[in-house]
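Dropping a structure here in structure tokens format, bear with me for questions.
A single protein chain has been removed from this complex, and every other one stays in its place.
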Amino acid sequence: MLLISCPHCGPRDEHEFAYGHEAHIARPTLDQQNTMSDAEWADYLFMRKNPKGVHFERWVHARGCRQWFNVARHTVTHEIIKVYPMGEPAPKLEQK
Amino acid sequence: MAEAYTRRSALQHFGLTAAAAKSDVAGAEIVIGESAHRAIVNIRGNSSDAAFIAAVKSVTGVDLPVKPNTTAQSGAFRVLWLGPAEWWVVTTGGTEEKLVADLRQAFAGQHAAVVDVSESRTVITISGASARDVLARGCSLDLHPRAFGPGQCAQTGLTKANILLDQTDATPSFDIYVLKSFGDYLWQWFWLIGRDYKFAIKAQ
Amino acid sequence: MSAQKNRVATGGRIDRSKPIRFTFDGKTYYGYEGDSLASALLANGVTLVGRSFKYHRPRGIISAGPEEPNALIEVGTGARREPNTRAPQIELYDGLVTASQNRWPSLDFDLGAVNSVMSRFLPSGFYYKTFKWPKDGWLFYEKFIRRMAGLGTGSQETDPDRYDKLYAHCDVMVVGAGPAGLAAALAAGRAGARVVLVDEQSELGGSLLSERERTIDGKPAAEWVATASAELASMPEVRVLTRTTAFAYLDANMLSCVERLTDHIGPSATGPRQRLWRIRAKEVILAAGSIERPLVYSDNDRPGCMLASAARTYVNRYGATPGQRVVIMTNNDTAYQTALDLTAAGVSVAAIVDLRANPTGALAQAARAKGIEIIENSAIIHVKGTKQVREVDVQSLTSDGKGVTGSVRHLYCDTVLSSGGWQPTVHLHSQTRAKVVWDDGIQAFVPGPIMPGQNNRSVGSARGAFGLNEALNEGHNAGAEAAAKFGFSNVTGNAPSAEAEPESQPLRSLWIVPSNVPVGQGGKHFVDYQNDVTAADVQLAHREGYVSVEHLKRYTTMGMATDQGKTSNVNALAIMAGLKNVSIPEVGTTTFRPPYTPVTFGVFAGSDKGDFLDPIRKTPIHQWHAEHGAPFECVGQWHRAWYYPKAGEDMHAAVNREVKATRDSVGIVDASTLGKIDIQGPDAAWFLNMVYTNAWTKLEPGKCRYGFMCGEDGMVFDDGVTSRISENHFHMTTTTGGAPRVMSWLEEWHQCEWPDKKVYFTSVTEQWAVFALNGPNSRKVLEKVVADIDLSEEAFPFMTWRDCTVAGVKARIYRISFTGELSYEVNIPPSYALHVWRALMTAGEEFSITPYGTEALHVLRAEKGFVIVGQETDGTMTPQDLGFEWIIGKAKPDFIGRRSHLRSDTKRPDRKHLVGLLTENPNDVLAEGAQVVEHVKDKPPMTMIGHVTSSYYSPNAGRSIAMAVIKNGRNRMGQTVYLPYEGKVIAAKISKPTFLEDGAPANG
Partner (left out) sequence: MKQNYSIFSLVRNALSYHQGWQEAWRSPAVPKPEYDVIIIGGGGHGLATAYYLAKEHGITNVAVLEKGWIGGGNTGRNTTIVRSNYLWDESAHLYEHSLKLFEGLTQDLNYNVMFSQRGLMNLAHTQHDMQALRRRVYAIQLNGIDSEILTPAQIKEMVPILDCSSSARYPIMGASLQRRGGVARHDAVAWGFARKADERGVDILQNTEVTGFKIVNGVVKGVETNRGFIGGKKVGIVVAGHSGVMAGLAGFRLPVESHPLQALVSEPIKPILNTVVMSPQVHVYVSQSDKGELVLGAGIDAYTSYAQVGSPFIIENQLNALTDLFPCFGRLRMLRQWGGIVDTCPDASPIIGKTPVENLFLNCGWGTGGFKATPGSGNVFAHTIATGEPHKLAQPFALDRFTTGYLIDEHGAAGVAH
């Protein structure tokens, strides 16, 4: 069971959290929506990096403070490398 | 409001008063009870805004606990940290309407919110030497005195219900705030786990 | 009391003053307190204890621990019967009932042993090559194969025991309470750290419990263990768990452990039977010891064949000897200690057969000094005796160790002990997915670097440091260092110390002990005892190309038995490496998967049985519904009153009555489960514009509006009515099942996408109980209990809300409707819910007010064509598909899902549309889920164009009504379609999805 450090509440068991999938997918602006192709929209909606390695993803402390945050987690080791707030860009990490 | 006698607590149908009368509180390893009808008001605002902190203080006398998972008390008012911009003000039942009004007035002009949630929760109290043991059956938090103590609170899970856990003294005693719809479930869960302990029911 | 013929007169940790009666296969025996079932059986001279899985070969006890492959026993009777329990790990209690398994009619005479005779035709994988004829024959063969397979028999009765589970936390967790683990726990505990020490045995000490002569800190080992145990028990922050197996090492230093609370007491025990500990440690010290490997020699499975170390445990710890006359075969020095200990107990050691030439280690010298014959550079080539070892043949090894030469010696004996070296117990380390690496020195896998994100270290023999002093030192240092990491640096005392290890010689790897006939053509060289995998099977796998470790395991089933290959994996890998002429790690390492030893299903479930499986959420007047006979419908976790049958009524009659009464006069429903969200802030209206498909900016305070929410994929995912309380304050309602999802949805968009928007969301679902009065007389009922506001149409029109007092209780009433009737949704504090409900019932008496449940609610809304998200929708329907084109805010610049509505498939005009279906026979009520076709054929396949989403008998329409989603349905009005299901075909006409006069706008 993952141990996730909520930026507010500290380390809690995984079952207190809900997974928010890949982070840093910005919703297209209205202008973009109106000019983009269906394929580009599909890219926003569905296409994912799904890396084998460090994944920048979102979690929410659903059974706790209900706050969303970003996590850099290794998808092979499950090591949580960094927890950082929403809105902050993905950290540059040494390649693991 | 209607006559008080028409008001029912979430767990009233379990006959807690009668059970409490028969309970041996002194010899018990755990003592559980329902503390119903508290005033619980959810407040939202910006804790880095001095005006917000001042407004809370002006109404409750409490210095807003900005440290996560802590509580602060002043007189009848207890303020519990729920999130970085969310707290509960808990006080004597029946005063929630006034509290909501006072807080709204104090927050005037700020981006803040006040929501009465008193009626949505009941409180199950648990106290006694084995209280931590019992909670460990359903709660993954570390409640060891080195890790958790009076003045701390946490929203977490207790078995399959979501709760807010507030340690009220070092006995230890805990207040467990739970949605009323889960009240039956959680109360019966305590009975289930409690069968391996000497336990007693406390009157409200 | 029958004599225990293999019981030593004195010594060991059993209490000879406390005899314990037990039965095995119906026969009564006696053992002593402190015995395991295995030791008691051995003491009684019982060596045949089971039959193997495939060949049904007679089998005896191999080991003294969890690695036991053979002695699998059924314990208990009736509902408590438990198959496949390992005899060395069963503690005796009075009245213990045990039985052998996988034999018929008896252990001694087992018809299944025909497989042994036929074994030549049953090599690994034989079933892949046969049983292929005729084409459908497999089901036939399978029946027989299944009956032959399967080991023990599971009970078909409900397990009467209960189980417990809990969470725990510590600074330092120590797995294994042998010398290394005890030293670690003592060091960390003395420093003041929170320590959990677990050990699977009934008492602490691990390997020290089997020692005869070793001393620690000048005390006999057993005494040192007792002192250490007492000290640990006295430390308030140290928790010691015996009979507890750490069976899984999970992410982030969480270990799952199972504590056996009553298995050693039996059915008379009270309290939970077993307990699941989920322990989150800051650091874990793995001190789980090591497991001896058997040698792979010809017919090495005959009852009486045993691990050398096991014999040592039986004689030293339990005062039970495996037999009377023993031959030992070894490739290393440790077996000599067994010889010395057996000799000391009066057991005759006929000879030690050492695969090595010229053994001169200290223990070998000691054995020689005791007069024990050492036959060096030699091997046991045959074991004679089927149900009991009678004799062994010994021959010298050729120089390459691959054959034998010279004259054959016959040695009479009833027991053959073997030692093939030791394999550290690396299971938990490996479970973290950290690598294990091959250590040439000890010819075993040892822990490699630990996994990132984990925090553990292996000490003592668990990492391949087999010396006692090494174990004590490493344990102590690990405990002290781990404690210091968490701020407990004040370690008192030094590492315990023992006398120096006897000087020893390296082992000789001879992974197959040769015989004088080729492997596979004479006796069987078992590698995996339980699954009957032999060296010849490994050779066959190699021949056929199943050469990787995973293929080897799967093809031969090696390592897949209940012992998970604890004694066989390395031997099998090594044999394969020899065949491939590569190093052992090049063949691969096995991945150790949890659990370390099998764990009862029941303990995972814990106490959460029955209604505790999933919480049942109840509304504030749940009791009232129950008292009035309502069955409940599951809606998510909620239980909602389904209908209220009166005496003699079935569901259909009750629902018809409820539906009719509501349209004719007044009905009342408990709608408290409806999701409710308080939304406040200057950007609240902006936010609603984004999450709903329609526009909200212009909604006036005091008014309500219905809306659909879509996912970003454009599909409907919730609906409901939202009311404006004040300029910056809204009250949103959601579906019952969707409430938590919508709340999360709002927070997610706010926090992740639009954090600058000033708005707060608070769930108030349970702040309000909701009772909906519906029907032409609902106003009249309400007027009797509401005095402070004007309820007239003009003063309180449709789609508005008012605060007022209902029966003395502060309330908020929304004039919204899900029935198309005059309707008031009365919101009141739940603590007054029963009072208000009763007041409304009383007030409604003169109008025959009728409580109705969810079924009538569904009929009433369907009569007016209101949709239910989750019933008319399934994640593939847009608002347009549902006919709610009008609810899409065309003028709105943006909302979630909007762009998806513009995709080619989503904007197709001939998508599935929500329509009504009127059956030709008005009394035919279609099944929900029935499929719609245009053209009926004699038999399938038929082309389906849609399905029925809702279907009821409508007493108000006087006929059946149904809603369906049908391809291009809105352009097929009046078309007759067919619904073939359950052997019939029902014809129906496509209509609009409203069945009384046109409905008012819907309400979620």
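Lettered A, B and C in written order, each chain numbered from 1.
Rule of thumb we're sticking to: contacts are C-beta pairs under 8 Å (C-beta built on N, C-alpha and C of every residue); 3 or more make two chains touch, one makes a residue touch a chain.
Source: prediction; values computed, not measured.
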| item | value |
| --- | --- |
| Interface partners of the hidden chain - shown chains only, full complex considered | A, C |
| Selected from C:Asn84, C:Ser461, C:Thr589 or C:Ser817 as touching the chain missing from the view | C:Asn84 |
| Hidden-chain contact residue, picked from the options C:Ala362, C:Ala484, C:Ala605 or C:Leu791 | C:Ala605 |
| Among C:Ser268, C:Ser407, C:Gln521 or C:Asn923, the residue in touch with the chain that has been omitted | C:Gln521 |
| Among A:Leu30, A:Met47 or A:Ala90, residue touching the chain not depicted | A:Met47 |
| Interface residues of subunit C (partner: the chain not displayed) | 53, 79-84, 120-121, 123, 126-133, 135, 138-139, 142, 145-147, 149-159, 161, 163, 165, 248, 250-251, 254, 256, 276, 278, 433, 518, 520-521, 536, 540, 543-546, 548, 550-551, 554-555, 557, 560, 562, 564, 593-595, 598-602, 604-606, 608-614, 616, 633-635, 713-714, 870-871, 874-876, 900, 903-906, 927-931, 933, 939-942, 944, 947, 980-981 |
| Subunit A residues that touch the omitted chain in the full complex | 1-2, 14-15, 18-19, 21, 38-39, 41-43, 45-52, 55, 57, 73, 75-78 |
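Here is the rule we use: only the chains that are shown with their structure count from here on.
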| item | value |
| --- | --- |
| Whole-Å gap between the CA centroids of subunit A and subunit C | 28 |
| Residue list for subunit A, restricted to those that touch at least two other chains | 13, 66-67 |
| In subunit B, residues with contacts to at least two other chains | 140-141 |
| Subunit C - residues contacting subunit A, complex | 250-254, 278, 280, 433, 451-453, 712-713, 744, 747-748, 751-753, 755, 893-894, 898-900, 902-904 |
| Of all residues in subunit B, those that touch subunit A in their complex | 68-69, 82-84, 86, 140-141, 154-157, 162 |
| Complex interface listing, subunit A residues touching subunit B | 8-10, 12-13, 15-16, 63-67 |
